[in-house]
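The other protein chains are all here in position, but one chain of the complex has been omitted.
Letters are used for the chains, namely A, B and C, taken in the order the chains are written, and counting of residues starts over at 1 for each.
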Amino acid sequence: MNLTLLMYLVPSLIMFGCGVYGFLTRKNMIAIMISLELMLNSVDLNFVVFNRYLFPGQMDGMFFTLFAIAIAAAETAVALAIIINVFRVARKVDINELIKLKF
Amino acid sequence: MMEIFSNILIYFVIVPVLTLLGLALCNNKGIKAIRTVAVVGATALVVLAIYLVYLFLQARGSGDTSEMILRSDVLWYAPFNVKLALGVDGISVVMILLSAFIVFAGVFASWKMNPLPKQFFMWFFLLSTGVFGFFISIDLFTMFMFYEVALIPMYLLIGVWGSGSKNYSAMKLTLMLMGGSAFLMLGLIGIYFHSAADGNLTMNVLEIAKNNAIPHNWQLWLFPLTFVGFGVLGAMFPFHTWSPDGHASAPTAVSMLHAGVLMKLGGYGCFRVAIYLMPFAANELAWIFLTLTGISIVYGAFSACVQTDLKYINAYSSVSHCGMVLFAILMFNTTAMTGAVLQMLSHGLMTALFFALIGMIYGRTHTRDIRDMGGMMHIMPYLGVGYVLAGLASLGLPGLSGFVAEMTIFVGSFEHTDVFRRVLTIAATCSIVITAVYILRVVGKLLFGEVQDEHHRQLTDATWEERLSTATLIVSVAIIGCFPNFFVNIISDSFLPVVKALGTMI
Amino acid sequence: MDYSQFLFMPQEIGLLFVFLLVFIYDTFMPARMGKHLPMFTTILTALYTVYAFFPCPDMFGTAFGGMYESNPATWVMKNILNIGVLIVMLQAVKWTNDDFVSVRRGEFYELILLTLFGMFLMISARHFLLFVIGLETASLPIAALAAFEKRYYESHEAAAKYIFTAVFSSAIFLLGISFVYGMSGSLYFQEIATSIMGIKSPLLILAIAFVIAGVGYKLSLVPFHQWTADVYQGAPTAVTSYLSVISKGAAAFAFMVILVQVFGALYAQVWEWMLYAIIILTITIGNLFAMRQRNLKRFLAYSSISQAGYIMLGVIAASQVGMTSMIYYVLVYIFSNLAAFGVIAVIERATGKVTMDDYNGLFRTNPWLAFTMMLAMFSLGGIPPFAGFFSKFFIFVGACQTGSVAIYVLVFIALVNTIISLYYYLLVVKAMFLRQDDCVIPYIDSHWTEELALTICVMGIIAVGVASGIYAFLNQVTGTIAPMFTMVG
Partner (left out) sequence: MPLSYTIAVIAIPLFMFFFLGLAGVKMGRKLTGWLGVIGMLITTILAYGVALTYFFGTGQGQLAADGARQAVVVFNPDWLSFTKELVVRMGIMLDPIAAMMLIVITTVSMMVHLYSIGYMSDHHGHAEKGYQRYYAFLALFTFSMLGLVVATNLFQIFIFFEMVGVSSYLLIGFYYQSPAAVHASKKAFIVTRLADLFFLLGILILSYYTGTFDFDKLVFGANGANSLEVAQSAISTAGGATFLGCSVTAWALTFIFIGGAGKSAMYPLHIWLPDAMEGPTPVSALIHAATMVVAGVFLVARLFPLYVIEQGAMEIICVVGAFTAFYAAAIACVQSDIKRALAFSTISQIAFMMTSLAVSSADGGLIEIHGGHGLGYMASMFHLFTHAMFKALLFLCAGAIIHAVHSNENSDMHGLHKFMPITSFAFLIGCLAIAGIPPFAGFWSKDEILVACYSKGIGWGIWMSMVAGMTAFYMFRIYFLIFHWKKHEVHTEHAPADQPWTMTLPLIILGLISIIAGFAPAAKLLGWDGKDLHTQLNWTVAGTSVLIACVGIGLAFKMYYKENELPDKLQARFSGLWEAAYRRFYMDELYQFITHKVIFQGICKPIAMFDRGIIDGFFNLLAAATGRAAYGIRRLQNGSIQSYVYVYLVGALALALVTMVCVLI
């Protein structure tokens, strides 16, 4: 059997959807980080697949993916650091802690 | 760039700015220095204005029939072809003269201003900078800029030095006038983009009028924008409501300057921008605005009849009189338009006089409610006589300015044969009776009759600077009233181009 | 590889150089020298700003196979940002020597410089990879900066809110780009533009929407704006001011470049109307929220949201005049907003007060601060003769140049909103001049650096408008990239 473009795109979009869903529903900041990672990775998958199937000529997508992964890593690092800070102050990693600033 | 300084007009902006800087150097304690600087600045302006009139008469006398004299253009914002375009015709000349005199009187009227006299005079002169700049410039952009420069100081002048519910009034006044200028800005941008058929757009009023390239369908909605934009400042019904509150809370000199000069910006702009540049739409839509202004004439007069606060009475009478100005401008013939300018002069001077006197009386009695006062003529004869004179001027006594202006307007408006204008004219004429009613009501209650409050008996009459301030205005009113032809000759020719343009439209 | 390409990016190189020096100083200098670091950095930045202002002989061109382009417009934009950063640094000198933050003062400057570097990349990028790298470089450190005031809980909350929303929006942005890539097979702006010519697939529209969302997030356009207020309020004032003007300016420029260069062909059908809706929302919502704020930092946050709406008027014009007016607007906006934030920073540093009611009667005790604040407010409100008036007027003119009645309506809505904005700007003036208060803020003698910063801002506010040469110069600069607008249709 050979895999078509859609067989990759659909899962990646589902993955993205899951990420969004997780972000919107989870209370735990770590969980939210994970869902963000899901979203980013689905995007990476998109790039790779597009590159592989549609434009096998050049490697733009691949490279982009590599960079994207790196960026995602950096983002995660910063985010985790901040989560730890928040935890230090609030003793919780519950996202609902962060509603002091509003209106 | 430098040659602009050889044009006398620019000094009408430079002098106030210099006064501003001079004041900035003064110390807030040194009231003498502050007064000196202010007086010097104001006097310089008066002298300049009189000299300008002389120059104008000379130019006209020597057969210079160009529409604007003392022209000079300096390219400012090249990408938009925005110029610092200066020039005056008869109308702006008399307007400048008026402003100079009122600034002069205003300085003396706010002689004992405190707290923060320095800051007060600085804002005061910033305001006059805007006013003069507006009158000397014939480039839409600079006009608009100076227009707003003149508006914003009102906020602080009223808010800081005002009385009564000053915060509310100041905010209301500023926002409503700025609302007007929002309409205006859109209108100006629209005009700019249709200023020329051949693509090289301009903001110069004369050129736009010459090109006469604004498409009719655009005129039909650019005209209302601009007219309303200026009309708000001209206290046109129903956009006049800032005026009573604003005037009631403003300090004396500010009311003087505002009613005396700033409201004239409205009428002047309505003519110079709206009608002058868009004659077609002016003809098409005149009936709407004629109705509105006609309403404000009668309406203002009627509502003035029942007010009990002196300043409210004047504010409403201003609504009525300024309505007369716009009304006459919309009559599209030289006589009526000349009358409109005369009315601007007359209203400017006598309203300034009114507000000066009211401020002086209020400063003594600490009330503006006519029910609490009486027999003032007995206590402060000078102010009383001044008030009576102002009143008589306002109800159109021959020999004072009001009569001349109103008669010119009526005769001019009556030139039209169509019933609509005739009826409106007659309605407007009725205002002379109503005016008499409320003026005499005030005079009777305030100056005549018995003294209401025994404490008032100790009050003193006007001090020298108050006498000077009011005398200036009274004399000016009398001069206009006694020698109207002098002014008419200056003004009337300036309307010929417009009337011609409108005539071709009809 | 041809290293001479690096000559095309003297500004970036210079910036990195400054960064390295600061880093070295921060790392290897003995602790007692630490208190001189802010001054050191500021002076270095000042020198660099001056240096960067004079273009090298042949610095204009494209490098790295067209990924990076340096042209007069980018050069001017970067200089403007430099000036802004310099002012921010000047304002921060005193603050970074406070006991609470002095430990980390080095990081502050390094992160700022890095962020600036990222923005330079954004501005110059002609390839989405480079653009994304720039974007992220410009946004990630902000989170760290927001969390700078460790002692305050708000600081952490701000940082957290920022990072989460930022990552989310970059995910959305990347998704959009991936669609674009899928349709065009390239990430070069030019190539994308040519290959999507004439396509009108839903996917593409979705992609454009996502791209707008991604960049709109940095510009804090409604509805992608909600992080703004919270972060501005929570973050240290220096960071807020940096965030509010510098990154906004950079993003606006890059935004315009992308929209015009990549999706120019779809202007009329697609993104004009997207922007149309966004602008109305942005200006109105921003104003409505700003009306009732008491905390000045939050207040300025919302005001800056509505200002972003006005900036977008330059983008929706999609013309050279539009771009000029936009750059000009950003320039003026930098001066005005930094003046406001400067005053707030001074007062907050000295007294810790940031709400509007604390400012009652400020004019009596601190006339110059009050005066500067008033100038800033008038300039933001678009009152002549201050610069704000000119920038507003020109951006309106730029927008109306498209000539379509719809845009006139848009401008009218914007104008009506200026009245609301004037209202709340006047509220501040009112507090300072009209109100009396028994517990007035006492006289503050501000540090000379702060005064210098404020003076520069005041000069800018007064001079930029009247000196018409600036606008003319900008116009001539954008003239060099005018061809880019030919594909707008």
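Please note the rule applied: a residue touches a chain if its C-beta (ideal position, glycine included) is under 8 Å from a C-beta of that chain, and two chains touch if they have at least 3 such contacts.
Quick caveat, the model's predicted, so the values are computed rather than measured.
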| item | value |
| --- | --- |
| Chains in view that touch the one left out, judged over the entire complex | A, B, C |
| Residue in contact with the excluded chain [from B:Asn81, B:Ser137, B:Ser318 or B:Thr334] | B:Thr334 |
| Selected from C:Ser169, C:Ser319 or C:Thr418 as touching the chain missing from the view | C:Ser169 |
| Sole residue of B:Leu310, B:Met377 or B:Leu424 that reaches the chain not shown, by the stated touch rule | B:Met377 |
| Residue, one of C:Met29, C:Met59 or C:Leu288, that touches the chain absent here | C:Leu288 |
| Contact partner of the left-out chain, one of B:Thr241, B:Thr291, B:Thr367 or B:Thr463 | B:Thr241 |
| Options C:Val103, C:Ala277 or C:Ala406, residue touching the unrepresented chain | C:Ala277 |
| Interface with the unshown chain - residue positions in chain B | 172, 175-176, 238, 241, 245, 299, 302-303, 305-307, 334-335, 375, 377-378, 392, 395-399, 403-404, 407-408, 410-412, 414-415, 426, 429-430, 432-433, 436-437, 440-441, 444, 447-450, 484-485, 488 |
| Interface with the undisplayed chain - residues on chain A | 20, 23-25, 95-96, 98-103 |
| Touching residues on chain C - with respect to the absent chain | 160-161, 164-165, 168-169, 172, 200, 202, 205-206, 208-210, 212-213, 217, 222-224, 226-227, 229-230, 269-270, 273-274, 277-278, 285, 288-289, 291-292, 420 |
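Criterion: only the chains that are shown with their structure count from here on.
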| item | value |
| --- | --- |
| Chain pair bearing the highest count of C-beta contacts | A-C |
| Furthest chain, CA centroid comparison against chain B | A |
| Middle chain, criterion being Cα centroid separation | C |
| Whole-Å gap separating chain A and chain C, where each centre is the average of the chain's CA atoms | 27 |
| Numbers and ranges of chain A residues touching at least 2 other chains | none |
| For chain C, residues that touch 2 or more chains besides their own | none |
| Interfacial residue positions of chain C with respect to chain B in the complex | 321, 324, 378, 383-385, 389, 393-394, 396-397, 400-401, 403, 408, 411-412, 415-416, 418-419, 422-423, 426, 429-430, 433-434, 468, 471-472, 475 |
| Chain B to chain C touching residues, read off their complex | 76-80, 82, 141, 145-146, 148-149, 152, 155-156, 159-160, 166-167, 170-171, 174-175, 178-179, 182-183, 185-186, 189-190, 192-193 |
| Partner chain C, residues of chain A touching it in the complex | 16, 19, 23, 29, 32, 36, 39-40, 42-43, 46-47, 50-51, 54-55, 57-58, 60-61, 63-64, 67-68, 71, 74-75, 78-79, 81-83, 85-86, 89-90, 97-98, 100-102 |
